[in-house]
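I have placed the structure first, in the form of structure tokens, so that the comments after it can refer back to it.
Only a single protein chain was left out; the remaining protein chains are all shown in position.
Chain nomenclature is as follows: A, B and C, assigned in order of appearance, with residue numbering initiated at 1 for each chain independently.
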Amino acid sequence: MESVLAFCFAVAIAPLLPAVIQKTKAYFAGKQGPPLLINYYTMIKLFKKGSVYSTSTSFVFKLGPVVGFSTSLMMLLYFPMAEVAPIFSFHGDVLILFYLMGLGRFFTILAALDTASPFEGMGAAREAFFSTLAEMTIFAILILFFKLTGSLSFYEFFSGDQAIDLMGEYSALLILVVVGLYVVMLTENSRVPVDDPATHLELTMIHEAMILDHSGPDLALIEMGAWFKLLFYSGFLARLIDPFHAENVIVNGLLFYAVVTFIYISIGVVESITARYKMPQVPKFILTPFILVFFVIILSMGVMQ
Amino acid sequence: MDTLFVSIAVILAGGAAGLLFYRQFTLMKLVTIITTSAGCGIGLYFVLPKLLQGTTATVSYNWMHTLTLFFQLDSVSLFFLMPIFLIPPLTLVYSFHYLENREKRLRTGVNYFFFSILIASMAMVVMSANMITFLLAWELMSISSFFLVMYDYESSENRKAGYLYFIFAQGGAMLLFAAFALVHSHSGSFDFNSFAAIPEQAKLLIFILAFLGFGSKAGIFPLHIWLPKAHPAAPSHVSAIMSGVMIKMGIYGIFRMYLLLDPATPVIGQIVLVTGMVTGILGVVYALAKQDIKQLLAYSSVENIGIILIGLGIGMMGVSGQNQAMAFFGFAGAFLHVFNHSIFKSLLFMGAGSVLHKAKSKNIEELGGLMKRMPVTGRSFLVGSVAISGLPPFSGFIGEFLIYYGAFQGLTGEKLPFILTVLAIISLAVIGGMASACFTKVVGLAFLGEPRTEQADNASESGIAMGAVMSIMALSCLLIGVLPEPFVRLAFSGIQDITAVSSFNSDSFLLIVRHLSKTAMLFIAIFIAVSLFRKILYLKKEIGSGSTWGCGFTQPTVRMQYTGTSYAYEMVEFFKPFVPIKNAYTGVKKIFPGKTTWQSEVTDIAETGYQRYLTTPLLSFITKLKWIQHGHIQLYIGYIIVAIIVLLLFL
Amino acid sequence: MLELTTIIPFFAGIIAIFMPVRVGRGILVLTALLHLQLTVMGWLGKITPAFPEYFAVTDEGMLILLVTSFVFLFISIYAVSYMSETEISSEPIYTGCTLFFLSTMTMVTMADHIIMLWIAIEATTLMSAPLIFLHRSKTALEATWKYVMICSVGIALALLGCFFVVMSMDLGGIHVPITFSSLGTVADKLDPVWLKAGFIFLVIGYGTKMGLAPMHTWLPDAHSEAPSPASALLSGALLNCAFLGVYRCHQLLYQAGLGDFSSNILVGFGLFSMLIAAIFIFHQTGYKRMLAYSSIENMGIIAFGIGIGGLATYGAMLHLIHHSLIKSSLFLSSGNVLLGYGSKLVNKTGNMAKLFPKTFTAFFAGFAGISGFPPFGIFISELLIIMGAFQQGRSVVVSIFIFALILVFAGASRLVTKMCFAPCENPEILVKENWARTLPSFALLAASLILCIWLPDSIYETIISAIATIGGSVNG
Partner (left out) sequence: MIELSSAFFSINHLSDALMSLTILSVLMSLGSNRLMALVKIMAFQGIVVSLTPLFLEHHESMNFSSIILLLIMLFIKGMLIPGFMYAAVKKIKIRREVEPIIGYHASLFAGLLFILLGAFIANRLHISLPVENDLLLITAITTLSAGLFLLMSRRKAITQVIGYLMMENGIYLIGTALAKETHTMYVVEFGVLLDLLVGIMIMGIVLHNINSSYNDVDTALLGQLKDN
């Protein structure tokens, strides 16, 4: 029951948190920024609308948002949000979940290519490339976590005797992992400095360029999927760095979401103080955390023995 | 065992029928396809229960007084018999509408004849239990597949491909001859059972020879270069069987050799693993770089061979590191991937064949928009693409999951094994990501968007036989992905006779498999729910249609679509030292620039390497020696005298 | 009276020369049949030599006699049809000379006396030279000149070798007939140095005839210029006979305990021949020359196998049989190609698969067979030779062996695929193929195939006892 509630809460709060980023950025720009509930309004607005489909597209175009949304939702179902056991969990779930994210990406890319638009194709190519690089880091992190906990499941990473704890034995190693995961989060969720969703030129976009032709409820599904995904990644990070462990589930949950909000704010800060990298620089940026984590794995070999 | 020989006989009879009745084109196709498929059916009917029960059988015949033909069935061979009997009937049915040219009826008959020989010889390869039998079947397999590749011999590209394949086949066979002969020199016996008893220090060399020999068939890097040439050359049902089944015989050989030698040295596992990683990554990068669908699929086969080898390598390292779980899942994963790959790669090749058949091109830069024009082909190709990218809930994921699982079990190792395992996992991830990129490219550019040429625009759906087969295979990809347990069990029974892992208890893992299945079903449920939700949202709403948003550009043409070259360029460039890209750009000159061109070509580094360091020097050396036969008798007599003098020096 | 196998063709040849063409053809085929009949009777032990001081029935001799007789029958059937299509100076000369040729080759297989063997081999040169010159072109003349000149020099050296062998007898103080069979019994008493010197000259001499490099130089010229049935005979029968000479000498040395010396020489010649063949098969322009070089390669393989000893000798003997069958089939097919396209150049041919389906089938099957693909026997023989070589621990030489095999295959398959599949530039078919000219090729291939499936006991036992004399056995 707790798990279901935690899940519902996560789904409900997912649209709220990105507004925090916008607020932060507005603060840095000296503006007031949109209201915190802006995304809910957007959602309702989009759901009410109809859509215009390009004559070039086929059913795959409509499949994209649905698959993307479903896969993001799956992540939340299996991830222990707010330190509550997830609804589903089994040994090995991380593998299938990250691959499901791959499935979502696969169809998003296809939907983009279905429009026959050169810009969307360009975005799709970058998405395919950068996410492959990010995947390397993710799997390196999984290797490390398996080494530390002997487990392949989100829940087991953070529970049981060998749960990962930043304050624990390997804190030095974990700090590097946190940095790596942070970069992966920025990459996978198309944030600055990898991608700039707020840019004006389609040529320089990645994710936004891919969804140019989506409208109405389809676009809403895509947006929601993106929010879930961001929540999942920040939740993952939060579980790593969360220093608080309260007895009460609700208090614990609140503390957890406080950390999550902190991460969102940090994203806002990063977006405000850095600019997007030039495209050729991006692979280097994404590869850096991989090298970090790989280094950590090598180190762990010495530590574990 | 007799049933198997009956099935082989029926298959061969089917092939012979192709030759006999070639004058009645349709009748010939029907008779051949039905008979051969019946033969395969008999085979499957025999193999499946045997595999699940785990029985073994042996038969031997005396041959030419001194030699014996020795056949043996164990779980490994039974497992590999599965795709051999399963895929060909499907491709044959497909070929009913694929080979439609009545004028080539004799050639079609010949094609069916060699097709049946190929099936029979592959079955014999897997069944054989001594060197002679094995090599006999192996060579029959090579030569019959050569004829299959040469079907469209009118094109010089195809002839070159056939030639290249021929050389690699024969060269590989020679290495096998050497490997087996080395074993024979130690054991004095032709029997496979004698392998394990030979001295340990000889095993590494023997394995490497055999690895290269089998690898040239399987397509390990850099012995793969015939694949991307032969597969585009062959008719699609042949590519399907060659890529789906035949190259797995190379894998079978490698694995069989390993089992027989039973080496203690960990080096062998490491060699296999490293080769697998290199093959997998470079295979997929080249696949990404190619614009010819069939060539791309061929490189993708190289990639999948890499994945399978990674699985085997993980398993072998598990055996040498006494890590039973690692060994078990490595082997099982490789086996399952062999099976899965045979299905989805055949499916994809058939899809490519269907495209080639109707849209008259296999270059994705000349296709586009086929999803609407060829719905069945398009949908099944899409399913195949998702499956081959290893994405859930389709079959490709299950095999890769097992390999991942095995590899993660191996993280308990030390030093080199540990680092190799880590690298294996990361390469699998990279391969997975790149494969998605590669297949989004194919599907996205060939089937989606707007047609780039008139031929593509005029394409229509292929014949019902082709569509039906592709749909069946697509469905089975989904089935294996959603209900993997029986198939995982199948893979488990495939490795039950391997002594190193036979005592491993896999029950706890079957639980995980059930979870995987549940997750897949959950995902599908959510997917359906979301789709319904979306349907509801769109109820009674205005749905418009218009042209794609051109970002302000008002006169879009189909040529503006993103090209495959550009799509892949950045990713390919990332691997630049290993994947040479040649660009030719004429540049913009003058104030009012004229027409300008930009060309990009990716050359296979192995191919150029062979050319630069092997064939060119060798040929120029050979040319330099041509003066020996220089036409004048005086010199010839001189040779005789020199020969005498040299020999007299030995006196 | 096994000598009848020599005498009958000889007189038949004389008769055929003076008979009209049609009768001559009949005589040719009839004699071939009769010869095969007598040979088989010889095999069954029904007839034996009448002059035991010169002739003897030996296992290896009978084997080669059978192969020669069998191959000859099909070649002569083919020749009947071929000769009616081609322009040659005089068909009776062809008929007569092939019969003489058969007679002399038969003599080689039965000869036991050292000098008788030498005479017989010399006689084969004499009888086959007119066959090469049959087309009377300038190139045919040149080929004949080279053939006669080089072979004569070689054979003269072999005579010297014979003297040396006799010399070694004198030094050993032995008084036995100079036959291989009696020398074999006292071989250990022969003077080793002179025996070895004798072997060197004999192997050079007979090796010239056999086509071992570097004495092979006449072979490509002669094979390419002779009419195809004659080329088939040269390759399928004559080379074997010359090989028999080498084999006999090797046998003698083995019996004298000098087997290592002669084996090493044979291995060296074998490898060198294979490499030379490989060099010239690449970029070869004429297909008959290509086949000729392939013969050189195969003779090299046989010499290599015999030299290696053990299991490889069995392989070499099988190789000899199958090479004869397949190579003569190939030359017969090449005759059809020559008739069809009117050129010996690979570039002038093409698209055989469509233009000459029957010939193509025979030609390609033969090529596959000669390259060691099953279901033809060379697959087994090469495998056994490689295995035998590894068993003897000769890994370096066998690596060269394998390298040469691959090289030859790469070179030959390029030409063959070109001929069979590449488009032909001017598809003007001069002479159409027919069954009379393709069936013999198929029959020879079928023989190889059948021998690969079912090797008759008597042949097997004969091979085994033949190789036992040089220390070979199937069990290594």
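Assume a residue touches a chain if its C-beta (ideal position, glycine included) is under 8 Å from a C-beta of that chain, and two chains touch if they have at least 3 such contacts.
No experiment lies behind these values; they were computed from the predicted model shown.
For the chain that does not appear, the touching partners among the shown chains are B, C. Among the residues C:L4, C:M41, C:I93 or C:V166, only C:V166 touches the chain that is left out of the figure.
Checked against the hidden chain, the listed residues C:S152, C:S182 or C:S395 yield one contact partner: C:S152. When the missing chain is restored to the complex, the residue among C:E3, C:E60, C:D112 or C:D191 that touches it is C:D191.
Of the options C:T144, C:Q251, C:S295 or C:T349, the residue whose C-beta touches the omitted chain is C:T144.
Annotation for subunit B: contacts to the undisplayed chain at residues 626-635, 637-638, 641. Touch with the hidden chain on the side of subunit C covers residues 115, 118-119, 122-123, 125-126, 129, 133, 136, 138-139, 141-146, 148-149, 152-153, 155-156, 159-160, 162-164, 166-167, 170-171, 175, 178, 191, 193-194, 220-221, 224-225, 280, 284, 289.
The criterion applied here is as follows: only the chains that are shown with their structure count from here on.
Chain contact topology: the protein chains form an open path, each linked only to its neighbours in the line.
Of all chain pairs, the one linked by the largest number of contacting C-beta pairs is A-B. Chain centres here are Cα averages; for subunit B and subunit C they lie 43 Å apart.
Taking each chain's centre as the average of its CA atoms, subunit A and subunit C sit 77 Å apart.
Centre-to-centre separation of subunit A and subunit B, using mean CA positions: 35 Å. Residues of subunit A in contact with two or more other chains: none. Residues 368-369, 371-372, 378, 382, 386, 389-392, 397, 401, 404-405, 408, 411, 414-415, 418-419, 422, 425-426, 428-430, 432-434, 436-437, 439-440, 443-445, 448-450, 511-512, 515-516, 518-520, 522-523, 526-527, 530-531, 534, 537-538, 541-551, 556, 558, 560-562, 566-571, 574 of subunit B are the ones touching subunit A in the complex. Within the complex formed with subunit B, the subunit A residues making contact are 47, 49-62, 65-67, 69-71, 73-74, 77-78, 88, 90-93, 95-96, 99-100, 102-103, 105-106, 109-110, 112-122, 124-126, 128-129, 131-133, 135-136, 138-140, 142-143, 146-147, 152, 202, 212-213, 216-218, 221, 283, 294, 297-298, 301, 305. Those residues of subunit C lying in contact with subunit B across their complex are 145-146, 149-150, 153-154, 157, 193, 196-197, 200-201, 203-204, 208, 214-215, 217-218, 220, 261, 264-265, 276, 278-280, 282-283, 314, 353, 357, 368, 371-375, 379-380, 382-383, 386-387, 389-393, 395, 398-399, 402, 405-406, 409-410, 413-414, 417-418, 420-423, 452, 454-455, 457, 460, 474-476.
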